[in-house]
Structures are given as C-alpha cells and as structure tokens.
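Since the structure comes first, as structure tokens, the remarks are kept for the end.
And then subunit A:
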Amino acid sequence: MSAVETTPPPVDLGKRWRITSRMAGVAVAASLSMLLSGVGLPPLVSRIILLVGLIVLAAALLKGKYRKFFSGPSAYVATASLLLLVVLAIFATELSPQNPYDLRQLDIMDGRLPPGSTTFDGSMTFHLGTDEQGRDILSGILYGLRVSLSVSIAATLAAMAIGVVVGIYSAWAGGRIETILMRIVDFQLSFPSILVALMLMAAFGRGLDKIVIALIIVQWAYYARTVRGTALSETRKEYIDAARGLGLPDWRIVFGHLLPNCIPPLIVISTVQVANTIVLESSLSFLGVGVPITQPSLGLLIANGYGYMLSGQYWMSMYPGVALLAIVASINMVGDRLRDTLNPRLTR
Partner candidate 1 sequence: MLVFLLRRLAQSVFVLIAMMIVVFFGVYMIGNPVDILISPDATPLEVEETMARFGFDQPVHIQFLKFIGNALQGDLGRSFVHGEPAVQLILSYMPATLELALLGLIFSVMIGVPLGVYAGYKADRWQGRAIMTGSIFGFSLPNFWVGMLLILIFAVELRWLPSTGRGETVEVLGMRLSIFSADGLQYMILPALTLALYKASLVTRLARAGTQEALMQDYVKFARAKGLSETRILVVHVLKNIMIPIITVLGLELGSMIAFAVVTETVFAWPGMGKLLIDSITTLDRPVIVAYLMLTVIIFIIINFTVDVIYTLLDPRVRVRGEAT
Partner candidate 2 sequence: MSVLDVRDLQTHFFTDAGVVKAVDGVSFSLDAGEVLGLVGESGSGKSVTGFSILRLVDAPGRVVGGQINFKGQDLATLSNREMRSLRGNRIAMIFQDPMMTLNPVLRIETQMVEAVRAHHRVSHAAAKDRAIRVLARVGIPSPADRLAAYPHQFSGGMRQRVAIAIALLNGPDLIVADEPTTALDVTIQSQILAEVQELARETGTALIWITHDLAVVAGLADKVSVMYAGRIVESGPTDDVLTAPGHPYTEGLLGSIPGHGRRGERLTQIPGMAPNMARLPVGCAFAPRCHRVDETCRAKAPAITDIGPKRGLRCFHPIVETEGAA
C-alpha cells in the first residue's frame, strides 16, 4: 500500500476562512446572548452583528460550492426569501409599524379591520388588517416570525448537541452502552413526534421554555441515530486506525476527526429539522398547548384568527399562514439544495 489516508476531507476551508468563520460564530453567539440578557451593546447593533455573522457563516459553509448550490432558479428564490424572512425576524422590533404587545398602542376600536384600513384616528394604515384586539397583523407576523424561528432554532441546536454527544459516545463506546442507548433511540423514534410533544406540553403547560424543552425531547434521538451512523462508518476508515496507531488521545480523534466528518450531514438534517420544528411548534400552538398568548408564534396567530375564518374575515389567519408557509418552504428548499451540494449521501 502506497499511502494511508490520514486526513479526512470534511468541510474544507482555507486558513483565513477558518479564522473568519470562527470569529463569525463567536459574534453570533455574543450578539445572541446580549439580545437575550438585555445587557451590553444596544439591541440594534447586536442585531446587525448577528445578521452579518450568520451571513459569513453561510458563505463559509458554501465556499467553493456556490455554483453547485445555485444550480437553478428555485435555489435563488429560496435563498433570497429565506434571507428576507431572517432579516424581518431579526429586525422585527425596528420594522414593525406597531408593537403588538404594548397594550397602550392598541385600540379595541380598531379591531377586525380588513387589510388597507387606517386607525380610528387615521394615524396609521393596517396593510394586512387587524385582529380582534385591534392589533396590526403585519406587526404580529413579524414578531411571530421571530418567536417561531428562535424557538425552533434553539430547540434544534440543543437537540443536535445532545444527539451528537449520545451518537458519538455510543459509536465510540460500543458494546452494551451502545445497545442500550440505541434501544432508547429506536423506542422514541417509533412514536410520531407530534403525539409525544402533545403529551409533554399537556403535562408541562404553555410556555416558551417548556415548548423548547418538549421540542428538544422529541428531536434528540433523530440526531443521535444519524451521528452514530456517520461516526460508525468513519471509525471503520483507515485514517482512524492510523490516528490511533500514532498514539493520538481519544479526544483528539473524536474532536479532530469524527466530529468534523459528522458536520455535513448534521447541517443538512438540522436545516430540514428547523423547518419541521417550526411546523410542529405551530401545530402545538394551534392546538392550544404551545407558546403562551403573550408571545404568539405564527401558529398561535393562525389559531386566533381561525374562529373568524368562516365568517369571511380571512386575513387574521391567512397572512400569518402565508408567512409560515414562506419560511418553512424556503428553509426546506435551501435544505434540499444543501443536501445536493454537501451530498452526505442522505435519504429522507
């Protein structure tokens, strides 16, 4: 044999890009924590940093593969609409004509106005109409988009972290531990997520934190299975043996070789999972066991307007629904392109 392949080819970045993408990751994490805690830089600055960081990360991910990624018109449309929706969600506070949760800004006299109406005093136009409390639907959608996206992204990231730990650990440990962990995974995956989440939420009660936890519980097993599969196939490759032969410590092999190889499939799955999670969260909220009424997601907005649908006041449900469809469809389409581009031999 001429040469043992010692370097796996995961996401291959040049050195400069590696540093840039790490900085972007730190920027995203920092700006998010500042936004959540309310301390540090002004929110607007943090949001701009967040957006720029996300775009840099996406660019690093696709580096050298733009041509493959943008292989048809639908890829451009999906990317553009996803970018637009993310911008709308991040800058919801700044872009909304109204803060829909500030009761002082609401007037019950403006309730259930059709699209294009103006406020009682004529100071503002409701382009997409209002709901029964006189809340501007457009503003509600922007805020709801932010809730839907952040809940599902948070749940997906946390579930992915748990799944990666469980998956790599069981692939690395093997034996009894692997069997037990994978039995639990199989057990959980044999029940549809909506049913499990529904019962969890029935037990927990409404709440943002609670729905995130429920969404983590229904998802982690999926990642664990995928990561274990990828890690298992990697551990059988020669470079791992070579690395062991060189006497590298286990953690170096896991973090240096196994984990990087699991990243492309994880990115593809998590993209699609964010979309699935948004749908799941909105379904739960629609059923009345999801987010609290004070922080409505798109699903809850749709549910609120549902009662008025049959009487022809369609806009309260219709437009949040269009926004929901747009975000889910664009994420799914981007995910589809990512699958083809990163090509980790995945089947749905």
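How were these picked? Simply put, all candidates are chains of the complex that A comes from, given by their letters.
Assume a residue touches a chain if its C-beta (ideal position, glycine included) is under 8 Å from a C-beta of that chain, and two chains touch if they have at least 3 such contacts; residues count from 1.
This structure is a prediction, so every number in the text was calculated from the model and none was measured.
**Student:** Considering only this complex, which of 1 or 2 touches subunit A?
**Tutor:** Here, the candidate touching subunit A is 1.
**Student:** Considering only the defined contacts, which subunit A positions touch candidate 1 in the complex?
**Tutor:** Within the complex, subunit A contacts candidate 1 at residues 72, 74, 179, 182-183, 186-187, 190-192, 194-195, 198-200, 202-203, 225, 229, 275, 279, 282-283, 286-289, 299, 302-303, 306, 309-310, 312, 314, 317-318, 321, 324-325, 328-329, 332-333, 336, 348.
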